[in-house]
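Just dropping this structure here.
The complex appears here without one of its protein chains, the remainder shown in place.
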Amino acid sequence: MLAYLARRLVQAALILLGVAFVTFALLYILPADPVRQIAGRAATAQTVANIRHQLGLDQPFLVQFWRYLTHLLQGDMGRSYMQKTEVATLIAARMPATLLLMLGAIGCELALGLTMGVIAALKRGTGVDQGLMIVSFVGVSAPQFVVGLLLLYVFAVQLGWFPIGGYGSFRHLVLPSITLGILGAGWYSRMMRSSMIDVLRQDFIRTARAKGLARRRIILRHALPNAILPIIAMIGIDIGVFMGGIVVVESVYGWPGIGQLAFQAIQRVDIPIIMGVTLVSACAIVLGNLLADLIAPFIDPRIKLR
Amino acid sequence: MRQEPVRAGANVIPDYLLTVEALNVSARTEAGLKPLVTDLSFSLRPGETLAIAGESGSGKSITSLAIMGLLPQPAVRVTGGRILFGGTDLAQLPERRLREIRGNRIAMIFQEPMTSLNPVMTVGAQLMEALQAHAPLGRAEARAEALAALKAVRISEPERRLSQYPHELSGGMRQRVMIAMAIALKPDLLIADEPTTALDVTVQREVLDLLRALQREMGTAIILITHDMGVVAEMADRVVVMQGGRKVEENAVRPLFAAPAAPYTRALLDAVPRMGRGEGPAARSGAAVTRLTEVTVTYDLRGGLLQRVRHRVHAAEGVSFDIRSGETFSLVGESGCGKSTIAKALVGLAPFSGGIEVAGRMLTPATVDQVRRDVQMVFQDPMASLDPRMRVGDLVAEPLVIHGIGTPETRRETVRALFHKVGLSSDQLDRYPHEFSGGQRQRICIARALALRPKLIVADESVSALDVSVQARVLALLKALKEEFGVAYLFISHDMAVVENISDRVAVMYLGQIVEMGTRGQIFGDPRHPYTRRLIEAVPVPDPTHVRSPAPLEAREIPSPLRAVGDPPPRARLVDIGAGHLVAMPPAAPG
Partner (left out) sequence: MADTAGPEPIVASARPEGTLTRLMRRPLAVIGFVLIVVTVGAAVFAPWIAPFNPDDQMFDGLTLQGAPMPPGGKFLLGTDLLGRDLLSRILFGARTSLIIGLVANGAALTIGTVIGVTAGYFRGWLGAALMRFTDLMMAFPALLLAICLAAIFQPSLWIVAMVIAIVNWVQTARVLYTETTSLAEREFIAAEKTLGAGHIRILFRHILPHLVPMIIVWGTLGISTTVLLEATLSYLGVGVQPPTPSWGNIIFENQTYFQSAPWLVFFPGAAILLLALAFNLVGDALRDVLDPTQRGRD
């Protein structure tokens, strides 16, 4: 178990190194010049060269990358070109908002997706099943920015039930969570349905029926724990999908999280922030997958971590 | 063809526990209702064992599910007749009332112990749940009862089993757990659907003995669903023989075996391979086509931080034998003994150490392509070993195409001839594998294996998945082809009776090693190794008058072939006790 964990962490570190390298390389070949952005259009060639030298951007690529890495290992992600603030501070300040939004979205996904999937599987072949599956299809086909704008228009602008945007109370959280969670809810309901149908066909379900157990117990105690396994693995992968989704959702609702930070940084070619956010996201994805793998044996004792 | 029932089941006599009257079960298909069971009637007395015997598709399993109310509704349902149990018609009972009877008064055990237990619940939880569903028991009481049930089925270390998960138990132990679950509430009727089919023969023996002992202790009536006439002869008081959803014959077990009335029953009994005492012609002495010397196959298991090899599975360990031309050499043993591993090594599918020589050529990665022309393989499951997207004619021509033999026209001719040889008509060349029955598919595989005119055909459990009547015909075909083509067989099987019927020489494998080897007469007429004896004695005999010596009921487990690196298993030493009869001297003896 400890050996497994150690190995996975080494793997994770390697993947993060790869992500850092690829992102750094991409930004290096960037045609847009960050120095020009900082210096402004009117700057002289001398000023530009000075700034370039100050930032170390006149050094060879590998030297720049090595310097970035060594700083990173000391917890230093550099300073934002534009805001002159520590990237780590910027990200840390916005992290709670993003985490809150993701938690809300995961809750929304699981609550909606699992319920719909289980009901559809149990009512398989009926109108209820078909209706739920059409809903789930619409869920996976709806662009998040359209959902966001529509929810905003109907529930905030027209009905006034929720604030139009911003951050602070539970009421601020509702619409963004639903917007971010609706896509996953669609996928989960479809997965849960087919997983549940598979499990209900298994021999041990027949055994449970042969024992004379009540239907409710067969579903809750025998079918559900077996059917939920593939979903657990999905939640890990989902973190990656969320990382993209927050850029859109935060921009629609003016949610002050790292999605907005990243988007603004990309528009202003603020390389240290882009690097920082990408790495933090990759970290979240890798850890999410690891966590999913670590939880799995508790649900299915057949899974051994080796 | 159809016989009148020996005894009309219509008159309900109160001392019957269960009476099935004119039962009809149908499946809903696109083409309308398809009957699965037609007009089936039989009755069962308390404490009696009734066997329902038949081949696949006979409707025997459907019958058992109908009694339990477990048919896969709404696609399959009872369309007529009554199932009277203690005066109530189970076919009419609502689900809620059926639930009170299921597991309580009628219990059931299934064929696949591997999949019939919930993988994510402990054995104890599943047992206690069965008890608590019908009896108002507290946790402690339920646990005590569950433990008692496990003790009743003579499982080793019953206390520990309670907190274990199904995957931690062997197949035999899981079936014992299933039985414990079924008998925990002392039901009046136990339905056992092929309870030993998925088990090894020695484990089957233990489970059959256990079922009989439990029946004696508790007086439970048993309906035993099986395809195995040996199991029928050993277990049943009375027998219902089914074919195509209908009852063809019903009788007490002795008269049924002594004088089968229906032609189908007679054919079925004739097809069952029987164990003699190993008489027959002596082994041929030709030149060796294949020689294995000290063949060892191990699989590495990695672990730890650096993924180093920590353990090895010793699938086959120092196996040596030779097969002479025109001979049928059999490898027998139970699952995991390494017999299939040897087959894979021989056709170049598993890396090995040691020497394999085929037709004078050593098998190495460099020579594997040439060697493959001399060794062909027929797998266990013909459906799985034929590419479902190709026409059977192309499948049989495939080896010729691969080795660039002939033109498309001559290949077509060759395939046509091969089809005739294996008893198929050549106008079926353009059909797909799924359009054939299991036996026909195996014939196609045999034709494909013959296409290159190999010197040796490896038949890995090639008839195990077939019904006995089909099996008998495929075995006859193999014998005839041997004479005609002069090919040698390496016949791999777990079925002692089949092996005795087809082999010239036999090797018995246990835990990756050969423990006894000799001619058919030597192995079956004069078995020396204790494991060989156990295997032979375990086979159910299709003769109800056969008297078996009482055996212990405790489960015996085969030790693991998994070993730490640097700790190879002790090698058995084979000693010639005369006329080429080799017997392993300890340490490879089983516990």
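Letters are used for the chains, namely A and B, taken in the order the chains are written, and counting of residues starts over at 1 for each.
In the analysis below, a residue touches a chain if its C-beta (ideal position, glycine included) is under 8 Å from a C-beta of that chain, and two chains touch if they have at least 3 such contacts.
The structure presented is a predicted model; accordingly, all values stated were derived computationally and were not measured.
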| Of the listed residues A:L72, A:I218 or A:M243, which contacts the missing chain in the full complex? | A:M243
| query | Which is it among B:S43, B:S61 or B:N118 that touches the chain not included here? | reply | B:S61
| message | Among A:V35, A:L110, A:A223 or A:I285, exactly one should touch the missing chain; which is it? | response | A:I285
| query | Where the complex has a chain not shown, which of A:Y4, A:F65 or A:F145 is the residue touching it? | reply | A:F145
| message | Which candidate, A:T23, A:Q37 or A:Q83, sits in contact with the chain we can't see? | response | A:T23
| Touching residue (missing chain; options B:M68, B:M108, B:M275 or B:V470) | B:V470
| message | Just checking the interface: what residues of subunit B touch the absent partner chain? | response | 55-58, 61-62, 243-244, 347-349, 369, 372-373, 375-377, 379, 381, 384-389, 398-399, 402-403, 428, 431-432, 434-440, 445, 448, 452, 469-470, 473
| remark: Residue list for subunit A contacting the dropped chain reads 15-16, 18-19, 22-23, 26-27, 29-32, 124-125, 130, 134, 137-138, 140-146, 149-150, 153, 157, 194, 197, 237, 240-241, 243-245, 247-248, 251, 262-263, 266-267, 269, 274, 277-278, 281-282, 285-286
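Here is the rule we go by: only the chains that are shown with their structure count from here on.
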| remark: Whole-angstrom distance, CA centroid of subunit A to CA centroid of subunit B, is 50
| message | Per the contact definition, I'd like the list of subunit B residues that touch subunit A in the complex. | response | 68, 70, 95, 99-104, 107-108, 110, 112, 115-121, 129-130, 133-134, 165, 167, 178, 181, 302-305, 307
| request: Write out the stretch or stretches of subunit A touching subunit B in their complex. | output: 3, 6-7, 202-204, 206-215, 217, 221-222, 225-226, 299-302, 306
